[in-house]
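Let me give you the structure first, and then I'll get to my questions.
A protein chain is absent from this complex, but the other protein chains hold their places.
Presenting chain A:
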Amino acid sequence: MRHLSLFLLCLAACTHALHSYEVGVTDWHKPLAGVPLVQSHSTAPVFHRRRYEDGQTSSVVLTATQSNVLAAIHSANGSIAWRHIFDDDDHIIGFKRDTDIVVALSGPGGANFRVFDSNSGHLLLERRLHDLAAGRLQEPESLGTSVGFGAEEKEKDIYVLTNGHTLRRLDRHTGEVRWGWTAPDQTSSVLYSKIFVTLSTVYLLGLSKSFASYTLHVTSLSPDGGVVVYSGNVPSSIKTGFSQAFVLSDVSAPDTVPRVVWFEDGKIKSLELAPELTAKPATVKGAAYKTIEDVGLSEYGQFVAIAENGSGRVIKLTPEGLKVIWEYSDSATSPTRTGSIYSGGLDVDGHPYIARVFWAHSLKTMSAHVFASHLAEGKGLVTGYTFPFKTGEHGIIRHVAVEAANPEHYRVLARLAVTTTTGAVQMWQKDQLQWTREEGLADIRVAELVELPERKIALHLDSEHETFGARVARQLLDAQDFPQYAVNFVRRFVTGSYTSVSTPVVAPTNASEPLSRDAFGFRKVIVAATPYGKIYGIDSANGDVLWSRVFGLGWAAQVGGQIIPAKLFVTRTVNDGESPQVVLVTQRKASNGLVDTVLFHVDALTGEDARRQSPSNDLLQGEDAVSGPLVEAFLLPTDAGRAVVLLDEFLQVHLYPNSDEVKAAFAAVAPSLRIPLRSGPPGQRRLTGHQVPSEVEFTGLHIAYPTWSLPFPTGEDIFAVFARPTDPVASLGKVLGNRTTLYKYLNPNLVGVVTGPPSTAPLSEKATCGVYLLDGAKGTIIYHAILPSVGGRCDVKATLVENWLVYHYYDPEVVVNQAKGYRVVSVELYEGRGVDDKRKSSDMSSLSNATTDVSVYEQAYVFPRGIRTITPTSTSYGISVKDIIVANENGQIQSFPRRFLDPRRPKHKPTTEEAEEWLIQYDPVIPDDPKRVLSHHYQVAKTQKIVTSPALLESTSLVFAHGLDLFFTRIAPSNTFDVLSESFNKPQLVVTIAGLAFAIVVVKPIVARKKLRERWYD
């Protein structure tokens, strides 16, 4: 054993780095942008046509996303052209594009101003417009901010409105503020939100709150010096805020006076914008209206108004005033179709188009009607078509962006960029799907790697019932492949062309063939669920989506709601003989405020409903397990298979599957269950241990009862509770150089807790964070460390594996001989008081006093940088060394070898015995080894979690990181000691053996003859 571990350590000592030929073979990376923010015009997807210097153009979809990213996606192939990832605390508020630049505002009140090159995404300018603390938070966030461009032909300056009352004119190239204007009376109720720039005047539109509604307020300034020309209210009463008030102008007819348009009590009102604002509001004559929509064509003088009966009308700005130029036929509200989504777009020549998209219940397809006002001699032309949108796979369309082309006179070719409720972004060119991006994967809440079965499992399942004849026939049939097999065997033997560790895990070309694993078990299914109501099965070999299902809302389909994944359990693995299954525990938040716990039980290979309740191409219906919110969910292995244990608010125990077998098995193990739960109001958080009686209450359910409680100091909130992974532990102790043993403290009830000041508490420098290790069965604290907070905030990341706790924090204190910086502390727990003190902690009763007999070895190190998440590697038998994998702030996934984090590193030159353990001298700084960056040059952004999972090879651990991007690789912490090295020269070996055999054959008779001669003649 000892020599094996020495051997492994020796292997670990040789630094392993990723080779360039393995890039993209053993790993993959899926950059994502995030789900587009579609609520506001300033963030929603929009087509942008980029012009190159050679006159070529290409189109991208610009969008801001819920992952706080500004991205441009190529319209042609759906790949990301560029993306800018904003910091987590710097929320993107909106962007505005001009011909070659994109201006983005972010932060509270629009504090940060950035200009990007629209072709390359390069950051051209970055400015802080006001202090973050001075930013006013509005609801919605985009309120009070706006970006406008000058009306000049070229070198337009940028006008930026921030915080609802400050307007600046900035130089396009240098970002220099030409002038700034701040509303003199900031405390007044006027909140500016829109900018409209003409050659002679800059108009600011604001709303001032009056009784029960808002009044439009217009301020006009001179563009040269920012001098106020006029400021005053427009007699109006707007109920809905700025979504129904905007300025119409027409770039194709610059002489037309721009008008501000708003919706008031069923009427569309408009007012000519002149510097002095002398005109009187006019009303559009005709039918009463329900609402008006800015479809993004206000600069082209068009918008859509919805009449009382639901039918949509296109209204255009003309020199005479507003005029209805088109009414979509069959657009009135009707039970045969859903409401329509209107969206405006342009073609290459800058002509406006307006698309209306709706779902026809009768046809079960999406329909699109694209209106082009300039065609058919200016009378307007509508092109209608349907496109086969799969609502069962992608949910409902929430937003549409349109771009059109007009190749022939009466032909309009529309391109729709569609955003759906499940977070998918699709590009439809007419009725052809161009590409789909599953942007929902940028927010994976739970993910598990599920092992695949071997290929032959599906071959003959009914082998028990077949007759003798059938069996012989089958075996003969099987035997026909034997010659081929024999040839393959010989070839493989001679050339040594085995599957090697760095060969790609090939996906079978035959799609109908069931999924099967590769030789080393590197291929698994990543089952992942998102809060956009979808569960995915992802092939770990290449990152492709194998299957996906959309959750059905159950009864909440009537009122609407959202399904938020809470936990994911693998309830059946391939080792149980059948196809693997997973159970997803979710919280369904219905729009009427009711929260239920719903379970989805699916086959991990196909996504089929394991309960057989929902057909495979329809919504996946779940089981309402608890009518009420969930407190905790656990996976409990019982004699009757793995069961999901759910605890509701009243601590009632619900089981899934709820069969009598499982109930009986649960009742048998119930008295030995120990469940620590968080409890107590904020500020007085405690961890309370619970037990479950074996008897059921009259409701037929077990009810857990509290047994102990561990109050944390006031002002410490529980941030995380974590336990060690359930991986096997290969060695019960650590053998030292003098052959004595430190027995690992493997108390199965060990629970880690990270605490810190509650987020509601005022920030205080004195606040501290805490890391605890405690016995989760009785609440005894076994290890406790108090860590400094960073200005009252805690960012402690901790992980526990076997008897090893590693935590990472930022130390802001400066004392003698110590600089502030990131620290990582490595803690190891061993049984008893020293070497050879065996307490058998791994099967000890929690009632034993010996649970607290622990010796702690700990060491602090300086860590190169901040991290987002930390996780240990995981191998199938736990023999390989455990490395620590972190996602660092630079968007890298990096591994840190255990040798550097060993808390027993001596402070002196290692003695012979210590050298025998491969201990290296203590060095306060953990080296930042670029060779150990698993993600090499990929930017793996905003990683939320790293999931590790064992492969079949003991040496190798699979690593899956999710967050904004998806990244998958594999790592061998002790190098691949269980596979023959790829440089091994098999032909040479075969040739040598063959040569020797040949020599024996030749020499043997000669020797025999010689011996005979000796007998005769000597």
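Quick note on the criterion: contacts are C-beta pairs under 8 Å (C-beta built on N, C-alpha and C of every residue); 3 or more make two chains touch, one makes a residue touch a chain; residues count from 1.
The rule is short, and it goes like this: contacts and distances are computed from a predicted model.
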Omitted chain (choose from "Glutamyl-tRNA(Gln) amidotransferase subunit A, mitochondrial", "Tubulin delta chain", "Cytosolic Fe-S cluster assembly factor NUBP2 homolog" or "ER membrane protein complex subunit 4") - UniProt protein name: "ER membrane protein complex subunit 4"
Touching the absent chain when the full complex is considered, from A:Asp431, A:Asp836, A:Glu889 or A:Asp923: A:Asp836
Listed residues A:Gly607, A:Gly715, A:Gly733 or A:Pro897, member touching the removed chain: A:Gly733
Contact partner of the left-out chain, one of A:Asn163, A:Ser311 or A:Thr741: A:Thr741
Candidates A:Leu636, A:Ala761 or A:Ile920 - the one touching the absent chain: A:Leu636
Omitted-chain contact residue, chosen from A:Gly440, A:Pro676, A:Pro757 or A:Pro950: A:Pro676
On chain A, residues whose C-beta touches the chain left out of the figure: 1-2, 632, 634, 636, 645, 669, 672-676, 721-723, 731-733, 735-736, 738-741, 746, 748-749, 751, 776-777, 836, 838, 840, 842-846
